[in-house]
Structures are given as structure tokens and as C-alpha cells.
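Only a part of the assembly is drawn; its chains keep their places, and the rest are absent.
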Amino acid sequence: MIIVTVPGISESALARLIEHVEAAGLRTHVSRGEHRTIVGCIGDEGLLSDHGLTQLEGVERVLPVLKPYKLASREFSVQSTAIRLGDAADTVIGGRDLVVIAGPCSVEGREMMHETAHAVQRSGARLLRAGAFKPRSSPYAFQGMGEEGLKILAEVRAETGMPIVTEVMDTRQVELVASYADVLQIGARNMQNFPLLTEVGRTQRPVLLKRGLSATITELLMAAEYIMAQGNGDVILCERGIRTYETATRNTLDVAAIPVLKRETHLPVMVDPSHAGGRAHLVAPLAMAAVAAGADGLIVEVHPHPATAKSDGEQSLEPSAFASMMQQVRSVALAVGREPSWEVELASV
Amino acid sequence: MIIVTVPGISESALARLIEHVEAAGLRTHVSRGEHRTIVGCIGDEGLLSDHGLTQLEGVERVLPVLKPYKLASREFSVQSTAIRLGDAADTVIGGRDLVVIAGPCSVEGREMMHETAHAVQRSGARLLRAGAFKPRSSPYAFQGMGEEGLKILAEVRAETGMPIVTEVMDTRQVELVASYADVLQIGARNMQNFPLLTEVGRTQRPVLLKRGLSATITELLMAAEYIMAQGNGDVILCERGIRTYETATRNTLDVAAIPVLKRETHLPVMVDPSHAGGRAHLVAPLAMAAVAAGADGLIVEVHPHPATAKSDGEQSLEPSAFASMMQQVRSVALAVGREPSWEVELASV
């Protein structure tokens, strides 16, 4: 941590500042420039990070030097984390494979889940997604089927062998959802729901952690750190678009977050092109862009009849559009040296 | 809801579109312009709002006509809601009075709470704020004193008579926190934690609902709607700054949200100038701006020794700076026809 002082700080104010920093357990190192005197603080920045140092006389600004995340950082683990999923542990996220998760926004019933699961599996999806508990911005909108939905998911998994990714929203439901799901999803709106992060950190389940609507990359990594600090290191980060002034798309896919994260952390990085664009015709181009930029996988909304979906119909792909997207994504994956976990469908060649 | 069709939509596609809308239970009204045919949908927009209408052939865009909030809207209650607080019910938020809530970010101990409470009460604050459960972006930062902190708050209330505002972050703690607090605070990061909103909606406690970091005004009102839909109509909205690209301040106070909310809803609107600006020297000007724009009250962070605060030290006012701010705010309140709930301190005249 570096403290920039105001021009012409008095010697007594400087002495008090140094005393304050040292009292907190850090050492100091003073450098006198032509225009400013700066005080370097050596030691654990955390000891001072919340103090109102700028309120001390003579302090102009405080510049942190160290990054606040530890377990999630590349420095902690130079080797990338690969997460094995499913009973057979044969699906790997974060390795050379490119893995696609697909399914409807919500579990709407048994039949539509079976239909969707078979369709997306046929096109190459390895995991099935669908929400049983849904965060909806209106209290009057469909809130999900609850445990009944989880049971349907378990049935479909038994039949297809596809591991299940589903969202948990409430600390009281973590145990229940974890008893059904293979991967616990933390939605964008809960990225800084710290009790929930702590609770999923206490389970043994991998966690798919979505970036908050206006979270910085650092905040996303700090949310992962919350989960990891509880002992659960299997965190998959997910870029899903951030909120900007642009209204032509639902959110703005921050595609640069992929290479930034790849440099900052050892954790796998997936992308959700459905929420990022918010329109069905944008899903394929955004999916290809994400893979080209280095994403380890995709999570895509697919619905058999988007025009009557109970949620997210505008951005859901029909199974045929998903099949076509998977072929395009496969070409890009091969071009960037990834191993797509699926072959081209015979029917569609 | 109005559906704008693409130029030259075929009659058959138009017929299918109309059939789709009517099948959902709405009536339609077609208007053929020179460049576009539009389909007005008459009835409950909610029946169609999640459908992927834009995925139907011939649909260009869908424009909602109605507002999604009902209980929170001005149309539902032309008269402004005034919320009575405390055992004596003599503090009113949302009436002509201007009410100030003050206190430290966190309960750090018994002595500092007593000292702060007396100081802010002396300067005119009517309610005491302080967090016992703290949402912190780092898992390694001070997380609050928990129930021990709530007990200290109850003690200070007994001594000073000041009602207590404190944050609840976890559905499992709502009952506990509600047994101590006079007002339950929902923090910005939890504005769309829907299970938590539902849970506080089931209590009898007034709720101070902070706007999310990048929530729209409509989303804030929908979050209030969640609470109200459970039967708890005592919701106080709180603008606390939104996230923008500007880094000279911690957040950007959206001062226009005050008059917009005053027009859209009957609920009281408070402002948190401490989190909005994030620097102590900005608190007074932002507080005055908020009152001038029509806020019903303020919530301000005050700490006896900001430079050693365990959280938010940079934006906390010392008691003397708070006293000075209260005098400035009082003048502005009188200028805009509000009744400040405090007199000028004798000592400071």
C-alpha cells in the first residue's frame, strides 16, 4: 500500500501518519519526490485496508499494491484447475476440452425436460441446465417448480447420464439442492450474497459462479475466494454480460474478461451467451467469440418452443438452432486448439 | 403491450401472431401505418411478458405499455405513505418531517456505540444505524459482531430511546434480527435477493430497502413490490449511489432518482450520502443536494475515530463534522418547506 501525501505536508503530520501505519503492524518506507512525498507500507495491507487513512491530516490518496484474492489467484496455483464432474467423472471443465451446458431457463414440466435433454445431448451438450428455483424480477412471475423440479431433473439425469446444473438462491435450500444437483449455480444477482457463498463453500459440490450485473473482475474473484475460503476449491467462473448504457442487447458481453481471468486466476472460465445478448440471433456469434477468446465452455438456454417459454423465451434457442450453433462453435474450437467434447451430428451434415 | 412487426409482414404471419396473443388470453387491435403494422395487445401483459414473442415470424420489437409494479405505484395510492417508527411511534418517515438516521458502519463494541449514539442524538439524529452482520467483499475482512452486536444495539436503544436500523443478510437470520431491530435494512447487494425480500415481507417490521449497485429505478420498485406482496407495506426506499465509470467518487449519487420516485411511488425515499460519495468531504454537499431534491430523510455514517474504523472509515464523519452537516442540512430543509426533526445545537451556535 502506498500513501500519497499532499504537497508540502508538514513533518509533524508525516510523523503522525507513519506512527499510525506502524501501530497497525506494518513497516514504512518514505520516498521524497520533487512534488510529493510518498509512504510505502510494507506488510499485510489487510490490516489497514478499511481504515479511513484518507482522513488523516496530509493524506491525499491511498494506492493498494497487492491483489485482494489469494486462493483464487494465479500466484497461488500456476497450474490451471480442471474440475471433474458427474458420477463417471469423465467430464472435465478447465482442461483442453470445450464443454457445453444446455437446457431451458426453467424446469416447466417432465415432458419438456426430457425432450430438451435428449435434443441438446444429441447435439453435443455434456451437462443439462434448468432452474427449479428461479430469481424473477417480478413477484407475480413464475417462480419455478421447486423440489418437484429437482426431482424431474434427477429423473432426466438417470435416463441420459447428463450431470445437472441448477441454481440455488437461499441458504436454507443449499442442502436440498446439493442433494440433487451435480453443480450448484450461483446466479448473477447473488454473486455478493455472502452467506450463500459461504454455505455452498461448505458443500462438496462444484459451483458455477456467475458474474454480477455490474461486478468488476476483482469482485468476481473475491466472490470465488469466499467459496474457496470454506474449503471448496471447485469454482467455475461464468461471464454472462454486464450492464451498460447500450440497449440493443440485454447486457454487454465482456469478452475481454476471459483473457483477463485466464491471467489472474487458475479457475475455469465459462460464458453464458444467452443472458449476455438476450436475443436468440446473438447466441451463436457470442458463443463463437467466447470460444475464440479462450473460454473453457458455454452455458446456453435451449427451449423446445421459445415463444411459449415461461421465462427467457426471447433468448432461448430452438433445438435446431442449437444444433447449428454447436457445429459452428466446434469449428472455432478446433481453430483455437480446443478439443470440443462432441462430434458433428450425422443428421445435420 | 404493443408488437411492432417487420416491414411487409405477410398476412399469414400476422394472423398467426394474433392467434398466439389471443391464445394467451389478451385481445388484439391492429393498426396499419405507412411503414409498419402494429398489434396492440389489450389485457394483462403479464400473461405474455416472458414469452419469446420476438421469436415469432414477423415480429420486430415488443413495447410494454404498463408498469410492472402495482402495490408500490402512485396509482395504487395517491396519498404518500408515512411510516411511524419506534415504541412511541413519534418518528414519522414520509411525512413533512425530515428524519436523519446516523451511526457507525459496524457495531465495533459497547463503548463506541454509546459514544456515537449520544453524539448523533445530540446533533439531531432520530434513529441509530449500525451493522451487526456485515456484507464484506473480502472473506478476510471483519464480518460483524453478530448477535452480540444486536444486544449492544438494544442496550443503546434502551438508554437513548433511539430506534435501531440494522441490516439482515440471510433468510435464516430474519427472525433473530427482527426481534432486536426497529427497521430491517436490506443492503444494496441484496436488493434482488428475492427469498430475503419475501422473508422480510412476512415480518411486521418496516424495511429500509437500498437500491442495488446497478439497479434501475423500476427494479428498485419491483424489489419493494416483492416485500409488499407479502403483506408488509412499510417499505422505505433508499438511493445510495449507482455504479458508473467515474472513479473520483465511490458511486454516483443519482439525485434525480428522488423526484422520479416521488412521482412513481407513494413510498418514502431516503438517501445515503456516505456510500454515494465514499469520501467524508462529500457527505455534507450530497446530503444537502438530496434534501433540496425532495428526500424524506438521510442515513449517514458517523464514527468517533474514522481513521481506525473497522469498515468504511474513508466515508465516515467524525461527530463534529456530523454536527456541522446537520446545521447545513437544516437550513436547506427549511428552504424547501420541510420540518427538520431537530433544532440547532446550543453548543454549536
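Which chain is which? They are A and B, in the order written, and residues in each are numbered from 1.
Here, a contact is a pair of C-beta atoms (placed from the backbone, for glycine too) under 8 Å apart; a residue touches a chain by one contact, two chains touch by 3 or more.
Given the structure is predicted, the values throughout are model-derived calculations rather than measurements.
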item	value
Given 2 visible subunits, total identical subunits the whole complex contains	4
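Basically, only the chains that are shown with their structure count from here on.
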item	value
Touching residues (chain side subunit B, partner subunit A) in the complex	20, 46, 49-56, 68, 135-142, 169-172, 189-190, 192-195, 198, 212-214, 219, 222, 225-226, 229, 243, 279-280, 303, 306-316, 318
